[in-house]
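In this view, the complex is presented without one of its protein chains, the others remaining in place.
Coming up: chain A.
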Amino acid sequence: MEKERKTDRREFLKVTLGAFIGGALFSSCSLSDLKNPKTMVKSPIKTNVLRPPGAVPEEHFAQKCIRCGRCGEVCPYHCIKYFDVKTGGVFSGTPYVDVMEKPCYLCMKCVYVCPTGSLVPCAKEEVRMGVAVINRQICVTWQQDKTGLMCKTCFNVCPFSGVAIKIDHDFRPYIIEENCTGCGICAYSCIADTYPENNGKKAISIQPIKWKKIKQIKLEDIKKS
């Protein structure tokens, strides 16, 4: 009995040591550091498909998130969805918000349940899921000479209207990128797709921030602290 215990312990030491040495070796040169994100594993985050509020930068998101689904279960609007292995590969199980299907209403419930800090608690104004981009060729107000319409829908629905989205003297909307949260409410509500010549296209899309240089991304600061 006693002998058995001893061999047991030796076996354990071997296994644990093996795990830690191997781990130390491998983690110091793990592929994720070497790889070119574009060729190795492509993030499924793209236009209008964004991480929920408070998400750490995309390079780290799939590493931190433990796919527990708590963010999605707590979201009262059910706007958080999850990639599966077909759509996401190694990103499978991580949350996303498809703003064209359902935008985020910035209730900020999800960020407070994330156990891993993949979603960092932050104020509504600090959310940077992406940034809204208005396609002026499609917006009926920007084309008012042609369409004769003056729509202010996006301005009206934006939770930070007048701050994130403004209206110029011709009532044409434009985005203040530093203040836009990327919640997608404007894109979701845009009425441009009902105008016959637009072939069902919306005038606003939300671009992930990595594609769009924004001077001040407050989340970076939060993550470092």
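In this section, a contact is a pair of C-beta atoms (placed from the backbone, for glycine too) under 8 Å apart; a residue touches a chain by one contact, two chains touch by 3 or more; residues count from 1.
Just so we're on the same page, contacts and distances are computed from a predicted model.
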item: Candidate names "Sulfate transport system permease protein CysT", "Thiol:disulfide interchange protein DsbE", "Ferredoxin-type protein NapH" or "NADH-quinone oxidoreductase subunit H"; UniProt protein name, chain not shown; value: "Ferredoxin-type protein NapH"
item: Per the touch definition above, residue among A:Thr116, A:Gln137 or A:Asn156 touching the missing chain; value: A:Thr116
item: Touch with the omitted chain, as defined above, among A:Tyr82, A:Tyr105, A:Phe160 or A:Tyr174; value: A:Tyr82
item: Per the touch definition above, residue among A:Pro44, A:Gly93 or A:Pro159 touching the missing chain; value: A:Gly93
item: For chain A, the residues touching the chain missing from this view; value: 1, 4-5, 8-9, 11-13, 15-16, 18-19, 22-23, 26-27, 30-33, 35, 41, 60, 62-70, 72-74, 76, 78, 81-82, 84-86, 90, 92-93, 109, 113, 115-117
